[in-house]
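With one protein chain held back, the other chains of the complex are shown just where they sit.
As written, the chains take the letters A, B and C, and residue 1 is the first residue of each chain.
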Amino acid sequence: MFDFALYHAWLIPLLPALAFLVIGLGTRQDKKKSAIIGITAIGASFLLSLGVVGAVLTKRLVMAAPFVMKTVWAHIGGMDLGMGVLIDSLTAMMLVVVTTVALMVNIYSVGYMEHDPGMGRFFAFLSLFAASMLGLVISLNFLQMYIFWEGVGLCSYLLIGFYYYKISAREAAKKAFITTRIGDFGMLLGILLIQITFGTMDFIELKTLVPQYIWISGTSFLTVIGLLLFIGPIGKSGQFPLHVWLPDAMEGPTPVSALIHAATMVVAGVYLIGRAYFIFAELPIVMNVIAWLGGFTAFFAATIAVTQRPFKRILAYSTISQLGYMMLALGVGSLTASMFHLMTHAFFKALMFLCAGAVIEAMHEEADIFKMGGLRHRMPVTFKCMTIGVAAIAGLPPFAGFFSKDAILAAAAEVSFPLYLLASVTAFMTAFYMSRLLFVAFFGEVRDDCPAQETNAFMRWPLVVLAVLSVISGAWGHFAGFGDWVFYGVHEEEAINWAIAGSSIVLSLVAMWLAYQIYVEKRWSSFQIARRLGVLYDLSYHAYYIDEIYAFIRELAVDKLGRLALWIDTHVVDGVVHGLGRLAKGVGAVLALPQNGDVQRYVAIFYTGVVALVAYSLFYAVKILSVTGGAF
Amino acid sequence: MDALLGQVHALVAWAFSLANDYDVPSLIEAGVFFLFAGLALLFACGVIFFRNVVHSALSLTATFICVACLYLSIGADFMGAVQILVYGGAVAVLIVMAIMLTRRDNMAHSNPSRGLFRHAAAAVLTGLFLSGMAAVAILSPFKSAPQSLGDAAPGLADLMLSHYVLPFEVAAVLLLIAMIGAIVLAKGAEER
Amino acid sequence: MEFPLLSTILIAPLVAAFALCFVPKDDREMIRRVAASATIFMLCLTVYAFFNFDTLEGGVQFAEKIPWVADLGVCYSVGVDGISMPLLLLVGVIGISAVYTSWNTEKRPKEFFILLLLLIAGVTGTFIARDLFLFLLSYELFVIPVFIMVLVWGSTKRLPKEFVAMKFIVFLLMGSAFMLVGVVLLYVNAYPAGERTFDFDALRLAGEMGRFSDSFQISTFPLLLLGFGSLLSMFPFHSWSPDGHAAAPTAVSMIHAGILKKLGAYGLIRVGVLLLPVGAKYWSPLIVTTAVMGVLYAAYIVMAQKDLKYIIGYSSVSHMGYILLGIMTLNATSVSGAVANMVAHGMMTALFFSQIGYIYERTHLRSIPELRGLAHYMPHLTIGFMLAGMTSLGLPGLIEFLPEFTIFVGTFGVYPVQALIAIFVIVFTALYVLRLLATLLFGPKDEKYAEIPDEQGASMVPLIVLGVFIVGFGLFPSLLMNVIDCGIEPLAPVFEQIANAPTMMGGVR
Partner (left out) sequence: MMSFMELFQLATHVGLHHFLLFSAILFAVGLFGLLTKKGLIPLLMCVELMLNAVNINLVAFNHYMPVYDYSGQLMAIFSVAVAASEIAVGVALAFRIYRDHGTVNVDDLDEMKG
């Protein structure tokens, strides 16, 4: 049974891909059939993934001893480009996370997209995304990973722009694609350098080659490669300074935000570093960069999230912040903590996004949390789920986030105190802004014009499932020994460090109390605080004006320069061409002068030529004759 | 008297020795060649220098006939005949007719030439050309090996209908086209 | 003697063109049916040839050879190897797409299709020729139909079409004048009088025997480069190409950008690099640098363009820069990437132009602020544009990704700086393609397109045919790459031989 799943792991991405084909070519117009096909495919993948997990557990396929299936995809110019399946504990974990969330989101979408005419298209894209993401997860080499990496990027583009008639959605999709493309550029360079340096892109082969290389040549060149590779995750996982696309990506349908921009695609960057940890772990400089950039992003995004008003935007910045956490964990050398947080975060962030979707749909597309209020009376299930999510992200025991966040904080504390401090402050702010979101939207008085009602069953049950997972996955992972399976190098048994855990619980509780005082009890006016903070508030509210800066740079470096190039092309390059044309005309006119219609002049010119030719040939004839000595 | 007689003797002896030294047939041949060549050139100059175009045309005909005689002198009987028939006959008649058709006034100055500069330039060019060609002709190490191949007409016919049959056909078509073309041209478009 | 497959492929369009002469000019249905069946026939044969191409055996296959002008050593000699086979397939695919794109030609359809078929035959001949003379003959032959077609069926936007046609022909003929000199030099130097031949293999043999001295190669290569480079729209000899695309009728733009430019690249490999490797090596740093400049420069220009045909025109200049980069890096990896990219880019551009042609034919608009929000009424057209756009920006899973990747792999180790710039341009490509797609397809509804029908029936053919190949070769690149690989394999000794040859920069790269 488990063997079947293991040897048919390639079916996991293939089934959703087939679903995409069937829906795209056949049942696009039929909502019901499309939904059934999509859910069936991802459900089957989910079951297979569970089988894979079973296989991993029974065969003990840890990261050091993976299971590999390999085939040649193309052979070109002396390179063998392979495709295949690499199954180890990390892969199995990712497979389960991705298929679980994808299945939940698929089911949820049946309810959410009910009235949308493009539902068939939606399910097609969702299936394509699932296929790409799962393909990425089981990647055997960098090229395969890059291919599916771009594939998920495409799906993200298509799904952000799903409401293509909205200009904002269209622009957001474009922005997401291009921003991540900049990251991909760096990553592609890194991959190329790996191919050129090692002659292979295969993870397994590289695992043996890299230490040898370091032994011989040192780490300086590899550091360049590592930094270039890291640019990819910066783009994909929304790290500063390429995070700008993620908040805008919230223009897409909410299930998409839950699946792609919270739980799965954005963690691909983290996953990539985890997968290639055997390279990164050897490069202290790169690790430092990753850790500090992650820490900074976590803090930076949290400061923005504090002042945002739209429901999903807050969640988006929170995602950026949490991704920063994961990066930080990777950077301080704890793959286990990072992956653990990846898993718990996937569940509770997907949960919160789906709650957001339910709320926004119930509010008839009203996204501003300050226009909501008292929703806990109208939508009790959603409220409870959301509360679980907030508790989880704030790191309260026994919810999932507590265990994973504690692991990260402990790992950071071991390496660098400033990083630990940064992470703790971020944790404090996270608890604050998430509670703010919860209190503002769900507490207080119900507004008179509030249309909210509890959502339908399709949307409710996935929430419940994810809520349960958000509660138990942390404790379960911790006590069932997540770290026994997903680890790099030598695994060390980690007990909970209660000094760190205790302080983080206290911080979170303080933050939540503060939020409660401000937004529910109204002890302090939030507006007054905002005014006191002045410039800081403005900066935070406008996300540090980074979008504006980028727009300015783009205008200058792309559009203006483009117009300049066009001007050069039409006036200088073409000018030369046309100048040559005019020159030819002029020369032609000069050469046409003798041709004045006087036939006899033509004759004279012709015979002048003949005379010249005769003289020329005579010259040689005489020369030859003088050599041969032959007169006649 | 004796002295005079002696001189006559000497002269006769010289003449005989001359006749012995030089083979008379080749002298006659040379005479014929120089006669007709000279005449042909003379008439050719006449073509250019006569003021009256009719005289020019007659002079041209005379040139043709002289050339025909030259052909005959080297045994090209058939060519000579063709020369007389085609050039001396048809072409001459055509030209005279053309003159009659295009000139209806005074014939005295009907063959105008260009100015002095033109003449000078033409003389220089022609002189250069001639000297060049003459040099080529003289310097070329051709071995003259006169040959008589028998009757020309059957040989020509054989060649024309075997190896050169395609050019022959083409020439026939060319003549036809030229005839039609001449008719069309002379008839004019507006009368159609 | 086996069945003369390649000659049949070559003759099919000629026969159809001849047959069209006898079809009454008002019978449009008949005319286009004849043209379509000829190209379908061609496509079937080329696909058959492609899949019957023995990649294990390699070398020249389906060869035919008949002496032609014996005194000059000219033969009617055709055959395909791993380089020309994919390009022949490209001709087949684009040929049928071009015919179906011009399905609704109103103006003098008979003459149009005759010229189109002649054009197709000309490019076919060039790709299958194994004789330099035959190659040049076909090479010059296609210029005439293009000229006439631009002149008669073209459109005047920025520049009058007569002007553009003239510019086009002058550019190409100037280029080929230089090239002709180079070719004659090759011909004369290869063998002593009496033994001379135009046969490619014989010329290569002469090269291997050392008949072409290093200094000869160095001085002759630029001549060939000028000829092939101007056809390939090499920067800075590119300016005819966007204007030409813009003015030409759609079918010609397709063939022009899809095949003719590839012809330049093909000639550069076949004649330039293979026969004059040392010369190519000598000039390569300069050419690689200009190629990369062209890539960047054209990408910048696209940003400022509004006219769809100009956008695609300049973008193809940019993409051709990649191909030139791949060829002139002169190693097996980069050249096979370049050859694959020729196929990929050909299909992609053809798809783009056919979609533009569809919308232009119906709206007579083709600049992006005027055309907008087409996705609301034309889902098929949207799919076409999306597919072409995504291919253009090198999305994995579509045909163009792997070739570009291969070029980068080949180039990066040799010319890191130039490659870096070239790779960075993928960001620009994404930017302009997505801008184009966003404005053209998405956004609010515009009622004025409500009446325009979506692609159906015959107008779907280019999308389907090109789409199948774009996606098929994208997902299963080994189909394409194996063939190319066995064409590049014999070149490996050439590249090894010049590995230590000097470049203009001095030392060894």
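Everything below uses one rule, namely that a residue touches a chain if its C-beta (ideal position, glycine included) is under 8 Å from a C-beta of that chain, and two chains touch if they have at least 3 such contacts.
Source: prediction; values computed, not measured.
Colleague: Indicate each shown chain that the hidden chain touches within the full complex.
Modeller: Per the contact definition above, the missing chain touches A, B.
Colleague: In the full complex, which residues of chain A touch the absent chain?
Modeller: 592, 595-600, 603-604, 607, 632
Colleague: At which residues does chain B meet the chain that is not included here?
Modeller: Looking at chain B, the ones touching the missing chain are residues 22, 26-27, 29-30, 33, 37, 40-41, 44-45, 47-48, 53, 56-57, 60, 63-64, 67, 70-71, 74-76, 78-79, 82-83, 86-87, 90-91, 94-95, 97-99, 101-102, 110-114, 118-119, 121-123, 125-127, 129-130, 133-134, 137-138, 140, 142, 144-147, 149, 152, 155-156, 159-160, 164, 167-168, 171, 174-175, 177-179, 181-183, 185-186, 188.
Note that only the chains that are shown with their structure count from here on.
Colleague: Quick one: report the Å distance separating chain B from chain C, using the average Cα coordinate of each chain.
Modeller: Once rounded, the distance between the two centres reads 63 Å.
Colleague: Taking each chain's centre as its mean C-alpha position, how far apart are chain A and chain C in Å?
Modeller: It comes to 35 Å between the two C-alpha centres.
Colleague: How many angstrom lie between the centres of chain A and chain B, each centre taken as the mean Cα position?
Modeller: Once rounded, the distance between the two centres reads 97 Å.
Colleague: Please output the residue numbers of chain C that touch at least 2 other chains, ranges allowed.
Modeller: Counting only residues that touch two or more other chains, chain C contributes none.
Colleague: Specify, in ascending order, the residues of chain B that touch 2 or more different other chains.
Modeller: If we look for residues of chain B contacting two or more partner chains, we find none.
Colleague: Residue numbers of chain A touching chain C in their complex, please.
Modeller: Residue list for chain A touching chain C: 72-79, 81, 143, 146-148, 150-151, 154, 157, 161, 164-165, 167, 170-171, 173-174, 177-178, 181-182, 184-185, 188-189, 192-193, 195-196, 558-559, 561-566, 569, 573-574, 577, 581.
Colleague: Residues of chain B touching chain A in their complex?
Modeller: 114, 118, 121-122, 125, 128-129, 132-133, 135-136, 138-143
Colleague: Which residues of chain C touch chain A once you look at their complex with the stated criterion?
Modeller: 167, 170-171, 236, 238-240, 297, 300-305, 331-337, 340, 373, 375-376, 390, 393, 395-397, 401-402, 405-406, 408-410, 412-413, 420, 423-424, 426-428, 430-431, 434-435, 438, 441-445, 477-478, 481-482, 484-485, 488
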